[in-house]
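Notes follow the structure.
Omission of a single protein chain aside, the complex is shown with its protein chains in their original locations.
Up next is subunit A:
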């Protein structure tokens, strides 16, 4: 534990080194190198602890408020998330080092001092063991990431994104504050151990569940509290976007797990039902939003919303099964959640890095200005393909294993006693299947438009491959995506202590024979997955396919039509290609016209008129219309009312004070009876 604390202290020292960046030419190397080293140390420590077992490490530091010490504790759940956070930290540091050199922006805000602080904040949230330290670290993390978003303050959209982010972050922290307040009311002790020992009553527990879903959900991006996320995440520099999207949302998931599974004691069935419902809504809405975006990084941020939805569905399932006293299935669902947490942190970091590489090479995030990058940036293209395939849940990559495990849990729903839950899980499963399929379409669109075809702009045509550090930063998560897809069982074994802590069972309980290359969780259905066989079969089929095409098709004389829809031959204009908007149109028509009220307007000139025809697409965000706008109108109304207090006469102020005094005295007199 002392090791983790000193590594975090070292991160603070790196922040201090970052402040001196203007003087030292090598500061960026020092800061990113030191941050990566500290993260590697913490990740290694956590992995060793998880593998080796042993008692939980804990430490009490005499800092903070005088009568409250800072309780720190790293149990198996913390260790799992420490690995996720610090793995993301290592790759982001590697990529960020190269990215910072390529993107040297002397007018932007400082990134170097804040970047280690952001990682330190996330690590502190994970090892906090009392409500005070937890909230302090949580707010520290929020503020550090907010300042990182503001580092691109010269861009036109950043100030609005940052303002929305700080409002939502404050809202979330306020909800968490209230939740911990309710949890600690009964005994007045804010340490997690005391909260765990005194389970709250049914009403208080219900309040806490709602507050946690609001507070941590707003950080994770649960619909309809996601509105800030697709604005703020893309606004930061790309390696920070990767951390915010891939890692910080996982810290929010950690908060949900910590409270719902650990601190609140025995769950009631409806907690899981509500959680699952929000998860399903989030998954489907997130991917639909993503399909309508033309901005690469914003598309990725919306895809994060979708993946958080999948994780939250898994959490809801685990709660339901835990409440129904089928702990093995609950462990299966929770293992799926944790596996997806790891997976998503890997491939979302990878994809954000790829977006950063594309941004570095072309200076553009607009899909409709990219294209043909596979020829100009071959390494980035291959690595991005791995990320896109993994996030689309294609075997034998890790995304597939996560979704597969989640569906195993969903398929166990008939074991539940309650009919309404059985039906809800069926609906949620269908929604998840829809979201997964749409995610596939979404990433075919992203990859196809950005990397295939011909360049749609001069910048895309002249792009050059990015530097070695950035490529290495992408390669590490890509390799891990493949490894975890082929051999997921050792990782799930690593989760077992955490699962036993939270649901008191493991996913492999009751199985006599459990080889390390075979994933066969205990369930009523008895399905199993073997990544090695999958890999071999896919490799063989690919070889057969490639050979077949080259042998049979390449040497034939081919005939083609001279008029290829205006796009034929090397001289034709690249703008006549299929665009991102065209790719999204069928899905926009099918889903968007009802959910987003998306409308296509065709402005067709009359015959003889020479002006060009125009197609414009309009859509409205239901979360803005239904949630954000009414709330902001209400706040403005209240502020208007409160503003009058500013302009009262001195006698009115005195009267108010006098009345307040009298009311307080009356309250004291009444309470004395």
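As a convention for this text, contacts are C-beta pairs under 8 Å (C-beta built on N, C-alpha and C of every residue); 3 or more make two chains touch, one makes a residue touch a chain; residues count from 1.
Basically, contacts and distances are computed from a predicted model.
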item	value
Name of the absent chain as recorded in UniProt (options "LVIVD repeat-containing protein", "Hydrogenase-4 component E", "acetolactate synthase" or "Cytochrome c oxidase subunit 2A")	"Hydrogenase-4 component E"
Candidates A:430, A:525, A:645 or A:662 - the one touching the absent chain	A:662
Contact set of subunit A toward the excluded chain (per top definition)	647, 649-651, 654-655, 658, 661-662, 665-666, 668-669, 672-673
